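What you see is the complex with one protein chain gone and the rest in place.
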Amino acid sequence: MASHAAPTAQSPPIPAGLSRDQLLEIYRYLRLTRTLEERLTALYRQSKVVGGLFRSLGQEAESVGSAYALERGSHRDLMSPLTRNLGSMLVMGAAPIQILRQYLARAESPTGGRDLNIHFGDLERGYLGQISHLGDMIPVMAGIALAFKLRREPRVGLVYIGDGGMSAGAFHEGINFAAARRVPLVVVGEYNHWAYSTPPRKQFAVEHLADRVKAYGIPAVSVDGNDVLAVYEATRFAVERARQGKGVHFIEVKTYRRKGHAEHDDQHYVPQHELEWWAKENDPIDRYVQRLLGSGWAEEQELKEIDERVRVEIDAAADACLGEPAPGPESALADVYGDPPAAERLWFRSV
Amino acid sequence: MASHAAPTAQSPPIPAGLSRDQLLEIYRYLRLTRTLEERLTALYRQSKVVGGLFRSLGQEAESVGSAYALERGSHRDLMSPLTRNLGSMLVMGAAPIQILRQYLARAESPTGGRDLNIHFGDLERGYLGQISHLGDMIPVMAGIALAFKLRREPRVGLVYIGDGGMSAGAFHEGINFAAARRVPLVVVGEYNHWAYSTPPRKQFAVEHLADRVKAYGIPAVSVDGNDVLAVYEATRFAVERARQGKGVHFIEVKTYRRKGHAEHDDQHYVPQHELEWWAKENDPIDRYVQRLLGSGWAEEQELKEIDERVRVEIDAAADACLGEPAPGPESALADVYGDPPAAERLWFRSV
Amino acid sequence: MAEVTYLEALRQGLWEEMERDERVFILGEDVGSYGGAFKVTEGFAKQFGEERVIDTPISEAAIVGAAAGAAHMGMRPVAEMQFIDFISCAYDMLTNYVATARYRAGLPTPMVVRGPCGGYVRGGPFHSQNVEAAFFHTPGLKIVYPATARDAKGLVKSAIRDDDPVIYLEHKWLYRRIKERLPEDEEILTPIGAARVAHEGNDLSVVTYGATLWKSLEAAEQLDKDGVSVEVLDLRTLLPLDDAAIMRSVKKTNKLLIVHEDTRTGGLAGEIAARVNEQAFEWLDGPIMRVTAHDVPLPYAPTLEDFVLPQTGDIVKAARWLAAY
Partner (left out) sequence: MAEVTYLEALRQGLWEEMERDERVFILGEDVGSYGGAFKVTEGFAKQFGEERVIDTPISEAAIVGAAAGAAHMGMRPVAEMQFIDFISCAYDMLTNYVATARYRAGLPTPMVVRGPCGGYVRGGPFHSQNVEAAFFHTPGLKIVYPATARDAKGLVKSAIRDDDPVIYLEHKWLYRRIKERLPEDEEILTPIGAARVAHEGNDLSVVTYGATLWKSLEAAEQLDKDGVSVEVLDLRTLLPLDDAAIMRSVKKTNKLLIVHEDTRTGGLAGEIAARVNEQAFEWLDGPIMRVTAHDVPLPYAPTLEDFVLPQTGDIVKAARWLAAY
């Protein structure tokens, strides 16, 4: 159970009931997220990525910290990510090679080359594939949580929404529905300062996302989204509260989107000094490393080793993925229905 | 300007800057609303009404009081009612015969027999025809108020929404849009205890509609919706504030829907004692009469005369309307486009 | 054999499935203690409990989205739209989320969205709509549209058992107008994807569905007297279309009249015409014709509604013209 370097007697106690192994695991997920995205960026520049590339640089902690608060495993909690929640997917058990295959449109990708980037799910592992239309996953997750409640299963749903996405009608309908029925749902609102090029002040007239949910009669907290342990702790509380049947809980994570909306976006609308400040003073991984080392919960060498193992893992995954074939054209026609009706026939064959 | 019976020296001052004539005018609108609806009910029972009949019994004060706070006349304020805001339409200048024609589907009805009940508008007089889909009028009125703002016209929009309708996505998108852009819009939320058969507690998890709009960064007040002068005063304040460029304002009016959702609905789901209490203790017209007489602002005889004039007016309108013809069948085909394309031709003529 | 209305048959179908399979539950506006605007679920909340007959906020996108989420979890939700006109508020959810779930993510989404549709009842532009064309264009959805009491029951049961999302359109003009004797000891399951010959004939095929089935049958009887023998096909399932049944009839009669209550432009008749062209062109002895509503929002005044919607007389007229072609 214990790793090779135990904390010294002087170390402050580890918060939130976490073990040292868990702290290191969290670190590994943070690093895995960033390294995988860096590799994807390289592949994007080589024109190997099909479609856009969406980075979560600077937001890794809120993804990893929140998903880490869920109970993972078959038939446990269920999470629905946004495109920037690659870290949450990794925590729930998505393999880096699956994500690479998606971005590279390989036959063996989880969607078989049908839907883009991290739009894929695995109900067994506990995550649900999103669609692009912002807000729509809130009602769907409300329904998943409703099923948990109707069947009296001790399971919780968790769904993410952006500072922009909260303006969508489906968000309102979904969170209100969930709140009115007190289903076990946790909603994580990501205040990352931008919705594409639009700042929050054009999106809504309150200051915090937590203010935006006051309408629903649910508790709402704002946490430092770049403090992975704070995010973990707040989510853990919300998840357990929901599991106890106390209904919906909202967590706002304050963070910053340090890259453009997608790789093609040069972010000219972003004040340079803001970017610099968040990169230098508030990088979630740097902060976590300082905390781990400063508190004596980990040693530098351990982290270096994790970094190295992550690099090797990603290298191997990328190499493997690059050698894989594209999907066969006719595979496009299957699976529209469970029980294929005549409409799925190849019409042109008759010509 | 002054009516024949002036208030005595002992009368308390008339609130909200209203004159005695205005007080009597408000009374007339309240009475007109109720009498017209009673006549419509009689016509409904005689199977003369086409479609359902929606009553505002017990809610007349909030309709009349809020609309009365608007500046009326050509190119002034603009209001969008719900089906129960017949009183607001009358205040804005809709004629009883127009409403009768609508309910009786006559050729000369404002929509020429196309859309039901009080679904009609008159931009000159300052009211906009609604559609059935709840919530949709909020974005539309946001756009109207946006136009006022862009053109720097000192005009205000006012729109109603029910305790049920506020759950619709379009409500959220519209009010948030309006709030973010600070357009001159007043939103009146009607807490009338029912959305068809659904009580508020199944609709949302907060207590007041005013709580439901905390999300939008706009002021929200709750007023006694059966006190016509309180509604007037609150709306007047909101309207003038909006006119001064201070943005959206929300007013919750607490009231009670004393009839079924529509005339066919026997309200079996409504506690009988509630209905009785609201009818006996909190009828908005009774209350207003007591206040007018008790404060010495009006004499009983004056009110009786108004009642009588209203009855005569409605009788005449109903008689006239009943003699009018139904719309000619082919009139159904016009006005789909301003500039009719070929698609409007009578296709079957070619057969 | 008890005589039941179309509405009662639908009710029975829902009731039987609720009894048979505890995964089935109902959600919608006023479906609980009130029993739905048309009383389709009257008594359900009492029998099955408020957890299985859920009154929701006025939020069609949430109703449909939540149904989808529950369906992913193995439930069998039946979502009611109070009037089918309000399904437009869930258009995004249905076409983008629900319809694609299996294809893009392998997610089974066994759910039914049902609601009263159609005109002839003075409901006006927002309580009379025919929405099949809005969803017919979306691969991944199925659409059924019963015209008889038997199919009202048989199709709702099949829809609930189907592993894919099904839009079930029930015509409010038929609710209490159509009666039929249904066997009590037989489980009625109308297969999805199968049309039905409602009236045999040789001179002309009328392909139709919903309320206009009855107008077409009336027309067929009148035409019979003139010696014009009309075959009437009730599609029952609109998506996927039963091409085989359509072609069988067209190849027999060599003439096709398509009748639907929906407006003309972009209505289903277009697709049917195209398919017959592709699959049975050589058999056609005359142009494929359509009888449909006019291309306007549906007005409520009786004179206007009667004029805009297709009537028996319009079908007779068009059929006669085509028979004489």
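Lettered A, B and C in written order, each chain numbered from 1.
Here is the rule we use: a residue touches a chain if its C-beta (ideal position, glycine included) is under 8 Å from a C-beta of that chain, and two chains touch if they have at least 3 such contacts.
Model, not experiment: these values are computed from the prediction.
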Which displayed chains does the hidden chain touch? A, B, C
Which of C:73, C:239 or C:309 touches the missing chain? It is C:239
Contact with the hidden chain, among A:79, A:195 or A:285, goes to A:195
Quick one: which of B:146, B:206 or B:270 touches the chain that's been left out? B:146
Determine and list the chain B residues touching the chain excluded from the picture. 111, 114-115, 119-121, 123, 128-129, 131-133, 136, 138-148, 150-151, 169-170, 173-174, 176-177, 180-181, 335-339, 341-343, 350
Please identify, in ascending order, the residues of chain C that touch the omitted chain? 85, 88-89, 91-92, 95-96, 99-100, 103-104, 125-126, 133-134, 136-140, 239, 241, 263, 265-274, 277-278, 281-282, 286-290, 295-297
Touching the unshown chain, chain A contributes residues 50-51, 105-106, 109, 111-116, 119, 131-135, 164-165, 167-170, 195-198, 202-204, 269, 326-333, 336, 343-344, 346-348, 351
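Simple rule for what comes next: only the chains that are shown with their structure count from here on.
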From the C-alpha centres, identify the chain that is farthest from chain C. A
Could you state the distance in Å from the CA-based centre of chain A to that of chain C? 41
From the mean C-alpha coordinate of chain A to that of chain B, what's the distance rounded to whole Å? 47
Chain centre separation (chain B, chain C; CA means) in Å: 37
By the touch rule stated above, which residues of chain B touch at least two different other chains? 167-170, 202-204
Listing for chain C: what residues touch at least two other chains? 56-57, 59, 61-62
